[in-house]
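Left out: one protein chain. Kept in place: all the others.
Right after this comes chain A.
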Amino acid sequence: MQDILNRPADASSNALRALLTSPRIPERLRAELLRRAAPDDPAYEPRALSDAQLDALRALASRILPQDGDEPIDLAARLDAMMAEATGNGWRYEALPSDPDAYRYGLDTLDDLAKALGASRFAGLSGGEQDELLRRVQAGEARGGEGRPRRLDAAQLALWFEEVRSDAVRLFVAHPAIMARLGYSGPLDGHEGGPAFAGFDAVGIGERESFEPLLPGEGAP
């Protein structure tokens, strides 16, 4: 945690530090945001997926949410951890198996589809080829798993791809570095609950509280 707060001062680490150290965040949330901000383990061992599935998921996650910075969030590892804890989100499509199985079968199907294109696996395709394949997946046209056990058919793949986008983007924007980059003020709504709850007063169009991040195009106060 100290690492995060003691980084050299540049615009993005300043914004992140301001968010994480704000006196306006509830302590429970601050602890959780610090946990999310901790760097991912480069040697992460998957718990729900196989190594090959994790590779495919890393490739997939970087097509869904390309990250340019030098410390990309390992969304695939975080998704795997989520699957391993598999508490689920209270429902699933009738057309899909449970979340962890949908991930396993979906990723294996992506590898199969890549093989049919002459590659060794999904992660072996070029970025452009991966995008091309994912466009077919999204359109429900990526046939290959039809009728095969532990694989997804074209309609299931499209549904599952929607699930992965949703899971990945939730993890992405829940990361404090992303909140800071967007200038998101949600967590700053008040340190304490109960009668002392602070909240916001300036809520109209173009209105900003002094403690909210400035957005591009907004002058300094």
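Operating definition for what follows: contacts are C-beta pairs under 8 Å (C-beta built on N, C-alpha and C of every residue); 3 or more make two chains touch, one makes a residue touch a chain; residues count from 1.
The criterion applied here is as follows: contacts and distances are computed from a predicted model.
**Q** Given the options "Pyruvate synthase subunit beta", "GMC family oxidoreductase", "Cysteine desulfurase" or "ABC transporter ATP-binding protein", which would UniProt use as the protein name of the unshown chain?
**A** Its record in UniProt gives the absent chain the protein name "GMC family oxidoreductase".
**Q** Considering the complete complex, identify which of A:Pro23, A:Gly118 or A:Gly194 is in touch with the unshown chain.
**A** Checking each option in A:Pro23, A:Gly118 or A:Gly194, the one touching the absent chain turns out to be A:Gly194.
**Q** When the complex is taken as a whole, what residues of chain A touch the one chain not shown?
**A** With respect to the unshown chain, the touching residues of chain A are 26, 28-29, 32, 63-66, 87-95, 98, 131, 134, 138, 162, 165-166, 168-170, 172-174, 178-179, 181-187, 189-190, 192-195, 197-208, 212, 215, 217-218.
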